[in-house]
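Every protein chain of the complex appears in place save one, which is left out.
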Amino acid sequence: MAITPSDTVAVAPRRGMNVLFSLTLIGLLLFLWIALGLGTASFWTPLNISNLLRQGAMTAILAVGQTFVIITAGIDLSVGAIVGFSSVILAWLLQAGVPLWPAIALTLLMGVAIGVFHGFGIVRMGLPPFIITLATLTSLRGIGLLLTNGSTISITNEAFTNFSRADFLGIPSLFWMVILVAVPAYIFLHLSRWGRYLFAVGSNREAARLSGVNVNRTIYMAYILSATCAAFVGVLLASRIGIGNATQAEGWELQAIASTVIGGTSLFGAVGSIHGPLIGAFILATINNGANLLNVNSFWQRIITGLLIIIIVYFDQLRRRGSR
Amino acid sequence: MAITPSDTVAVAPRRGMNVLFSLTLIGLLLFLWIALGLGTASFWTPLNISNLLRQGAMTAILAVGQTFVIITAGIDLSVGAIVGFSSVILAWLLQAGVPLWPAIALTLLMGVAIGVFHGFGIVRMGLPPFIITLATLTSLRGIGLLLTNGSTISITNEAFTNFSRADFLGIPSLFWMVILVAVPAYIFLHLSRWGRYLFAVGSNREAARLSGVNVNRTIYMAYILSATCAAFVGVLLASRIGIGNATQAEGWELQAIASTVIGGTSLFGAVGSIHGPLIGAFILATINNGANLLNVNSFWQRIITGLLIIIIVYFDQLRRRGSR
Amino acid sequence: MTSLEQVAHRHDDSPVLAEANRVPPGSPILELKGLQKNYGYVQALKPATVTFLAGEIHAIVGENGAGKSTLIKLLTGVITRTAGEILWCGNSVALATPNEAIARGINAVHQEVVLCPHLSVAANLFLGDEINRNGLMRKRQMEKMAQAVLDDLGFHLPAAAVLSSLTIGQQQLVATARAAMRGTQFLIFDEPTAYLTRQESAQLFKLIRRLQGEGVTIVYISHRMEEVFELADRVSVLRDGTHVGTRLVGETNENELIALMINRSIEQIYHKEEIPLGETILEARGLSGPGFENVSLSVRAGEIVGLYGLIGAGRSEFALGLYGRHSTTSGEIHWMGKKVDIRDERAAMDLGIALAPESRRDQGLCLNLPIGLNINLPVFKRLSRGPVISRKDEAANADKQIRDLSIKTPSRRVLVSSMSGGNQQKVVIGKWLSHGARLFIFDEPTVGVDVGTKAEIYRLFATLLKGGAGIILISSYLPEVYELADRLHVFRRGQLVGSHDFHAASHEDVLAEAIGV
Partner (left out) sequence: QDVTIPIIVKDTTSFYWQIVLAGARAAGKDLGVNVPELGAQSESDVNGQISILENAVAGKPAAVVISPTEAKALGQPIDEAAKSVPVIGIDSGADSKAFSSFLTTDNVQGGRIAADGLAAAIKEATGKEEGEVALITSLPGAGSLEQRREGFLDQIKTKYPGLKLIADKYADGQATTGLNMMTDLITANPNLVGVFASNLIMAQGVGQAISENKLGDKIKVIGFDSDEKTVSFLKDGALAGLVVQDPYRMGYDGVKTALAVSKGQKVEANVDTGANLVTKANMSEPKIDALLNPKI
């Protein structure tokens, strides 16, 4: 009586594919690094590696935050604006005499609040994520400019502004921050049930709901994480540039989304990882760094960046299709 | 034998809803107009109405092009870059002595070519639309900057630069261009089978394919239309500002997408119209125009724009939910 | 304890869940009093009053669109009622959210598979009910338990596989396993066998009886009368959203139920006329492709060629190969005596082939578009004058199919997603009837379709045949192919393993061939 439908079915399990996939993206990154090592004298100098790690760090953190949102089939266009805005808030708090740590905490809290607002707009008001986060983008820049009256607020706290330049165990502090975000993010996304709910909501919201998953809370969570990562990047940026300025980080949302997508996340949701976007962000940073070292004309640099994005994602696509 | 399905059921038919929907968006637009008429002395002057029609025209045309793409569940991030690039190409051709009409034709052809490239990337290379159009965005700006060596090319053809200022039957020529695009676009999307195919592909690609729809061709078509609309806007922009400059129209893709979404198009595909995005574009233009007339501080203007977008889409959402 | 029991009894200490255990078998466990649901102006369920007794298997039958699924959705918190009252173990309950239903032990296997396609089978089985330690999921443990449960149920599915790599039938089994795992007290099946073959059905029935043995109350919705009579203790009939009666299965018969359902009787469901066979329309010679190998068969005008097999036997793949959706690797196709190369779907359609595919959700319908657009999609070219579609012809064609197939809808502008399952299936059929082909391939055409309409569809087949067309009928529902096909081919693992003329082999022979014993 026993029927064995399984003997016709033999699907490659998902986990193996994922590792393979990330390996090959890493492969691409390593390839770029080796090529640049051969093509330039200065690429593999400690100074340059530090620079590279610093330069990719902020996008990487934004990309991690964005990943949570994109896995739920959403999008967060506001992250660039949140970064700029947070730098203003922090600078403003410091200027007002708030001590550093409380100021940072308040800035991150404001990130949480923005995430809550996004969740509210999507869940309660029924707005498309694209719209609510685009609106926040616009408004936050406005509020930040109002606060600074269109210019910048200087940050005088030396210890704070030195932080972004500091190293720890030979690794730039900014890169440590990436690790600080990525490790819990990995545990959250891949090992905890909350992460699984993100995937479930992105895969089939109704199915998730019927399984008793609190879909609304999951969505809130994704946007809160994204906005908080962005606020955190705002703090790092403030440390790096030593000012609060609402117009900073323009277009970083696209960079973050691009890193995420290069890292194998699907904009239709339910597909994504933490390591992918990280690698994606450092691929983009490497392209820029390399072009600078090679003294590529900045116009050519744009052209090449575009082409490389196509090529990288194409090969990735090929391989994934092949491994099916 | 006859079962009478109608006896239990009487749903508001869909067309009715659509008209109602667009009516209410128009209602919102009219509301803004009346409010501004009461709030300012100059809003309802012929000059200002002309300005308003001119100011909304270019985004409106971009939004129409974008709509085709979004209905197939795609996205075209490159339109802003295409606008800037086209202005450069046109100025460059004119500078090289190519007569006006051939120059315009070549510029539009280049738009077609970019659309073909997008179609190729999506259909043949299997790239996500977000990625291929983001890559084009980046590269096109680079190519445009190379061509102009980072600056601008002046356009000396008076007849051409006068065009964007001209009126015809009391209506600005730029607005006539909107009509010129919108009428065939309406016929195409709502009355022809190609339009139906766009919806079908956006709703369920496999079902469309099994129904004999040439899915690939449909996707090519959508991106060609979008890129060509963008190239056309590039021509209009060149006429309006009298220069070719590759960095112009930055961020217009977001404006266009926002207009489209405000106009009721779903980023998940298969829902959209031509009139919606047009109204969406003019709502955005009205907000800016109104803020300028009211001499609202530029920073407040951003804040208000964001809030109004939320409010408008929220009410729209409410009404649509209600009418279900 | 079996694996299923182990998993299912994880939550036995929950007091809410235990509530149902105190209801003695045979007394009311769930009572619906004047339950009502409106979608806008649509009254999907008119005030309905039904009582379910603890431990019984209670079947619900009714035409497409009668409100069966609506009823189920109300009981599981998927949608909220417009009016009425639900008594659970004698107490009035809200059942406003899925969580509330799950907490009380009310679970359902819905008509449309509602799982997460991107997640693994194991992840789906445990979704919302994960096993954690220190805040982290016990992935490996869950996978092992999932596999054990699947094996215990005899489903033989890989727990680690991504759900979307399974066929719909297999997914339906996953959904079943999931419902059985959740400490269920009250389990509802909404047409669970629609995508299953007889063997899988038998497996499912075994599970249902096993659960009944453990005291679970079962509600069973089906369009297949024989299943109702095989399984159920009592049966309730819905008509147009109204509860028109409940009978003890032992005290009623098929004819009475059908009469209650559609307010008239059908003499015979399978409609087979003597139609003279004409020329050979299509011949496949040694055709191989992804999922099928060396298949040779032919279809003549006026002939129904039936393809039977188990899930995954390769019939659908063969059909897609014929239709140009998958490229064939070897073999030939002859059309009207001439060798042809069918490169893509359009080429097939241009020859005169129509394919009503197997999965209405994935292949058949644009769910968020109107009925009319779906019906007309294959024929827009014919409906156009130049580039512009004739609105009149468009409306006329859609309305004709809606009428011919008695599709229950107020208007062709209604979105397909808001239709009942069976009515959606009719749209898939209607879509291809208007194409005017010479060869119709119907892949599981009557999945979820009510008896009355089934008869209607079979009658339409006869009309097509009389018009000179041939039909390939793929069905996992043996009676259907057995009674209708002039020639019946049996598939097993991608190969044609047996061919029989009308009624030349017995049911048992065909089954044996399909299973391969």
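The first chain written gets the first letter, and so on, giving A, B and C; residue counts start at 1 in each chain.
One rule holds for everything that comes next: contacts are C-beta pairs under 8 Å (C-beta built on N, C-alpha and C of every residue); 3 or more make two chains touch, one makes a residue touch a chain.
Not measured: the values here are computed from a predicted model.
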{"item": "Hidden-chain contact residue, picked from the options B:62, B:237 or B:281", "value": "B:237"}
{"item": "Full-complex contact with the absent chain, from B:82, B:114, B:131 or B:145", "value": "B:145"}
{"item": "Contact set of chain A toward the excluded chain (per top definition)", "value": "42, 45, 47-48, 51, 54-55, 58, 145, 148, 150-152, 154, 161-162, 165, 237, 240-243, 245-251, 288-289, 292-293, 295, 297-299"}
{"item": "Chain B residues touching the omitted chain (full complex)", "value": "40, 42, 45, 47-48, 51, 54-55, 58, 145, 149-152, 154, 165, 237, 240-243, 245-251, 288-289, 292-295, 297-299"}
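FYI, only the chains that are shown with their structure count from here on.
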{"item": "Inter-centroid spacing, chain C versus chain A (mean Cα positions, whole Å)", "value": "43"}
{"item": "Intercentroid distance (Cα basis), chain B paired with chain A, Å", "value": "29"}
{"item": "For the chain A and chain B complex, residues of the former touching the latter", "value": "77, 121, 125-128, 130-132, 134-143, 145-146, 150, 254, 257-258, 261-262, 266-267, 297-307, 309-310, 313-314, 317-318, 321"}
{"item": "Parts of chain B lying in touch with chain C, wherever the complex brings them together", "value": "1-3, 5-15, 187-188, 191-194, 196-197, 199-200, 203-204, 206-214, 270-271, 324"}
{"item": "Of all residues in chain C, those that touch chain A in their complex", "value": "76, 78, 98-99, 102, 110, 114-120, 123-124, 127-130, 132, 135-137, 139, 154, 156-158, 160-162, 165-167, 169-170, 199-200, 202-203, 310-312, 493, 515"}
